[in-house]
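Data block below; observations after.
Removed: one protein chain of the complex. Kept in place: all other protein chains.
And now, chain A:
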Amino acid sequence: MRPPRTTAVRPPRTTAPRRTFALRPSRSPSARLRRTGYLFTLPGLAFLALFLAYPLLYNAWTSVHDVGLSGLLGGATRFNGLANYRATVSDPDFWHAARLSAVFTAGSLLFQFTIGFALALLFARPFPLNGLLRSLLLVAWLLPPVVSGTLFRWMLDGESGAYNALLRAIGLDALSRDWLIDPGTSLAGVVFANVWVGVPFNMLLLLVGLHTIDPELHEAAAIDGAGAWQRLRWITLPLMRPVSVTVLLLGLVYTFKVFDLIFVMTGGGPVDATSVLSLYVYEVFFRFFRFGEGAAAGLLLLVVPLLAGAGYVRRLRREEGAV
C-alpha cells in the first residue's frame, strides 16, 4: 500500500463515486477477527492456487522439459533446459504469428477506440432513448465470441454474405469478395469482427470518463467564445487522457487474448494468414502434442499482457492511492 500521491494537478476522477479504500484501522484490532479474515480468504485462494497458480507453474516446468504425448500418460520426461524456447524462437511460424498478433491488436485497438470515443461523445449528450440505444449496442459485446464469429463468417461470406450484397447494392461490385477465404483480406475480416465486439465496451468505459468532466468547464469556455471543436480539442481530449490510456491498456490485454473469435471465423487460415499467437500455441500444444514447446510458447505469450497489466496497475495506484 502506498499513500495517495499528491500532485499539483490531480487527474480527473475516472469513476463516479469514489469509495474509501483505505479503511480506518479497526479500533480494537482483535486477533480473532483477523483469524476469521484469513479463514474467509482460504477457500477462494486455495481454489485459485490449485486451478490457476499451480497450472501456470506447471506450465513453466513443462517448458524446460522434453514432454510429448507419452508424458501425458505419465511416461518419462527429460529436463532439456532452454531447448523448447530455442525451438520456439527459431520457428519462423512463431514470428509470423507474432507479427499477425501485432497487426491484429494494433488494428483492433485503433478502430475500436476511435469509434468507441466518437460514440461516447454522442451518448454523453442527453437525448430521448439514450439509455435504450446504448444498451442495445452493448448486446454486441455480450454475445459469446463463438456466436459473433459464426455471425461474421456468414456476413462476410463471398457469394451470399450480407456485406457483399450491400456493396453490390451501392455499385461497388469490384470490392465484393470472399473476405475470409482471400488471404489478402482475411486478417482485415477478423479485425473487423473484433472491432465490432470491442466498440461497445470502449464506448461504455469512455462514457464513464466523459461524465466526470465538470460541465462548468464547457460552459465557461462557451461563454468565452470557444466553439464545439475547440472545446473538444482543449478541454475534453486533455482531460480524457488518463482514462484513455487505461482503456487502451485494458484493450491491449483483451485483444491480445483473443482466440475463439478467430478460431471460429478462419481457424487460423487461409494458410496461416490469421494464425495469431494464441492460435499458434493451440496448434503446437493441442494439434501436434509438442507439450514442451507449447508451454514455452505459452509463457512467451504472457509477456505482453503482463507488461500491459503492470502499466494498468501503476495507473490504478496513482489514481486510487492504493490497490
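One rule holds in what follows: a residue touches a chain if its C-beta (ideal position, glycine included) is under 8 Å from a C-beta of that chain, and two chains touch if they have at least 3 such contacts; residues count from 1.
In the analysis below, contacts and distances are computed from a predicted model.
A.B. asks: Pick from "ATP-binding cassette domain-containing protein", "Putative tricarboxylic transport membrane protein", "Carbohydrate ABC transporter permease" or "3-isopropylmalate dehydratase large subunit" the UniProt protein name of the chain that isn't shown here.
C.D. replies: Checked against "ATP-binding cassette domain-containing protein", "Putative tricarboxylic transport membrane protein", "Carbohydrate ABC transporter permease" or "3-isopropylmalate dehydratase large subunit": the hidden chain maps to "Carbohydrate ABC transporter permease".
A.B. asks: In the full complex, which of A:84, A:112, A:194 or A:278 touches the chain missing from this view?
C.D. replies: Final answer for the missing-chain contact: A:278.
A.B. asks: Touch as defined at the start, partner being the missing chain; which of A:87, A:143 or A:188 qualifies?
C.D. replies: Of the candidates A:87, A:143 or A:188, A:143 is in touch with the missing chain.
A.B. asks: Considering the whole complex, not just the chains shown, which residues of chain A touch the missing one?
C.D. replies: 1, 14-15, 19-21, 23-26, 29, 33-34, 36-38, 40-41, 43-45, 47-48, 51-52, 54-56, 58-59, 62, 71-72, 74, 119, 122-130, 133, 135-140, 142-148, 150-155, 157, 159-160, 162, 165, 168, 196, 199, 204-205, 208-209, 215, 218-219, 222, 243, 246, 250, 253, 256-257, 259-260, 263-264, 278, 281-282, 285-286, 291, 294-295, 298-299, 301-302, 305-306, 308-309, 312-313, 316, 320, 322-323
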